[in-house]
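Here the complex is missing a single protein chain, while all its other protein chains stay put.
Up next is subunit A:
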Amino acid sequence: MPGPDKETDLTERLEAFLSDLKRGGSGTGPLRSSAETARETTALLRRITAQARWSSAGDLMEIIRKEGRRMTAAQPSETTVGNMIRRVLKIVREEYARSRGSSEEADQQESLHKMLTSGGLSEENFRQHFAPLRANVIEAINELLTELGNLEPAVRLSVRLTSSATASFLKEGTTDNIAMQALEHIHSNEVIMTIGRSRTVEAFLKNAGRKRKFHVIVAECAPFCQGHEMATNLSKDGIETTVITDAAIFAVMSRVNKVIIGTQTVLANGGLRAVNGTHTLALAAKHHSTPLIVCAPMFKLSPQFPNEEDTFHKFVSPHEVLPFTEGEILSKVNVHCPVFDYVPPELITLFISNIGGHAPSYIYRLMSELYHPEDHEL
């Protein structure tokens, strides 16, 4: 049984995670990638499942929701956290249904009729007690973790596979799954444009660079200029790289064959919430009819719609735009430093996720496979 120290340990970890989230992305702490955040969230939820006191699936879901609300409130711009919570809730639902013996298939392929009369499985039904539920849920979360992290892809959405079945064809986590597809999209002597630094895109390009020769143009993405770091990393790998200012995006676009970008969040309508300047880039690409490819692992898919919340935007310290050392002028002007841009789905050609390529119009389908409709609101 979970002792009292275990429980304090859990709350301590939770608090530490929360305060880390709050301070996240400020430059005061190490910037973590969203993959890391996803992993940490899931690991934390697994701990909660293992150590919290609950007797039925309903209780567990209540606990997860409660903690989930706190976690998402801590840093609303970090949608990955909410996504992982929804994934775990979905797992709990499925494990419960399986224990009850209802067929998974029926649950998964919800008919239009069933979607209309939504709420088929209402909360009362989760009250039944099953002894092996805890173990089953933990095992399922473990699988989710392996999908996110290392070793196996485990990408058969919500279908439980024995681990041996998938072990063969891919080696590592979501980023590598995406990178593996690079050769299908990048051809020799192409000119690729990207903006800022995305770990996924970096891996994607590097993977292609091993076999093919192509040219990458990196928009520096002021004021943080993560593009510089991206360019350095790529050129270290022997990829021909050019850095341009954000203002030059349109001018250079006519020479570009493909635009490949990363994103912070994929929204429910197939749009993006991506680093500042991406909208400009997408518009320029559209004007020149250059295909725009978005590399985004599945955990970035969020059931959130644009303008749904006030927390859509994130503004950080204006230090990078106008340094604090400027002196007198600071009291006379207002300086803003937004971090994100919204990119509408019309501007996007293709999503590459860890399970393959999708059109923006297909996002809704993925969404319904990943998350249970009742969990959209935590």
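Operating definition for what follows: a contact is a pair of C-beta atoms (placed from the backbone, for glycine too) under 8 Å apart; a residue touches a chain by one contact, two chains touch by 3 or more; residues count from 1.
One rule holds in what follows: contacts and distances are computed from a predicted model.
The chain that is not shown carries the UniProt protein name "Translation initiation factor eIF2B subunit epsilon", picked from "Proteasome subunit alpha type", "Translation initiation factor eIF2B subunit epsilon", "Dynein light chain Tctex-type 1" or "Golgin subfamily A member 7". Set against the missing chain, the residues A:Pro132, A:Gly238, A:Pro323 or A:Pro373 yield one that touches it, A:Pro323. Summary of contacts with the chain left out: across A:Asn189, A:Ser289, A:Asn307 or A:Ser331, the touching residue is A:Ser331.
Think of the hidden chain as still there; on subunit A it touches residues 8, 11-16, 19-20, 22-30, 39, 73, 149-150, 310-311, 313, 315-319, 323-328, 330-331, 334-337.
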